[in-house]
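Just one protein chain is left out here, and the rest sit where they should.
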């Protein structure tokens, strides 16, 4: 494998991760304002949706220092996104708890806000989902976690930011409720990566398999409205 | 102390711990389905009730790697219990939040499901409670925690899986509400173990004292309906 390809892949990963953080943070601030939170609550929710899943993963693995405490780029980006969101989105005065229509995944609000209802955003989001699954599984394996357990870290990285958000909203987490496959998509991708790791396949194949399977499962469940049970 | 006895005790502990995890996971999946969660939510709740208390203990003590990340037997057992539970128990369609009758302890639902209302299950559960109290206190002492504080880790190990479950159900934790002694029973057992540790009594006496006192306090409070205040 030539170093040029490796560098390109790392750059690509960094860009995707940064996009995923920006997207997650913007959905967080939107949800926070809709739930009547002030600027501080909105910033905290934005940060938690963006880096909360990765933080739980690193606490469970004992991976110190935490990535967002080492490099200010993550929190700075979240802060800028949060401030823009706070200035643009007024605090909702509607009854906060009564929105019974819980959307699937964490990005439904942003779809409406930024992209109308087009499916192109769902595709981008499922790429981010695959990326989180990839990063979480990779970090678990390099930390010496048994391969059978490693996909759990992929799922936690992808889902538990949203779980923490819903805990702070005093709601049962959306990702635990029947809806289109979200956790399962990240699990499928994580398993694909673990298999490529165990078989010792050349580097980018595991990453590509993880992304492809996550996107495939997620988009298929959305297109045909296949829901969890 | 002969090695044969030691090995038997370790085997006995491992069996009790495994039983406790299986029981906790089955109560978790039952509660999750009753609260309208899908398969993913049910698996997460099952895992959290089974290993959540021990995880909080280990995070506070800095004991890495976490026990359930080292040996796949724990998560595999929980997974099998969870899948069986998901296939057997349909998602409840009743209003989820309105069940105001919170039962005492975490095992009431399984009592009805598996054992009718017989007291034999409550006895088994109080053995598990004592086992968690013993393990938590032992780990705290071997981590160099002052003996005065060590029982806290026994209580956390025994109770905080249920606390995390109730947080995810967006409810005030059951174990914090007036009911028969649950935390107090594990505290009594933990204190008994600490005393045996400080007095440097021969090994199995502390374990036996912890189990006996936990079971005694728990069963007495159930039999005579003595509740916390």
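Letters A and B mark the chains in the order given here, with residues in each chain numbered from 1 onward.
Convention: a contact is a pair of C-beta atoms (placed from the backbone, for glycine too) under 8 Å apart; a residue touches a chain by one contact, two chains touch by 3 or more.
Note that the structure is predicted; figures quoted are calculated from it, not measured.
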Identify the residue among A:69, A:84, A:123 or A:148 that touches the chain left out of the display. A:69
Per the touch definition above, residue among B:9, B:60 or B:212 touching the missing chain: B:60
Considering the whole complex, which of A:59, A:195 or A:216 touches the chain not shown? A:59
Touching the absent chain: which residues on chain B qualify? 59-62, 144-146, 148-149, 152, 163, 167, 170-173, 175-179, 182-184, 227-229
Omitted-chain footprint on chain A covers residues 32, 35-41, 44-45, 55, 59, 62, 64-66, 68-72, 75-76, 86, 91, 96, 167-170
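FYI, only the chains that are shown with their structure count from here on.
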Report the inter-chain centroid distance for chain A and chain B in whole angstrom, where each centroid is the mean of the CA atoms. 31
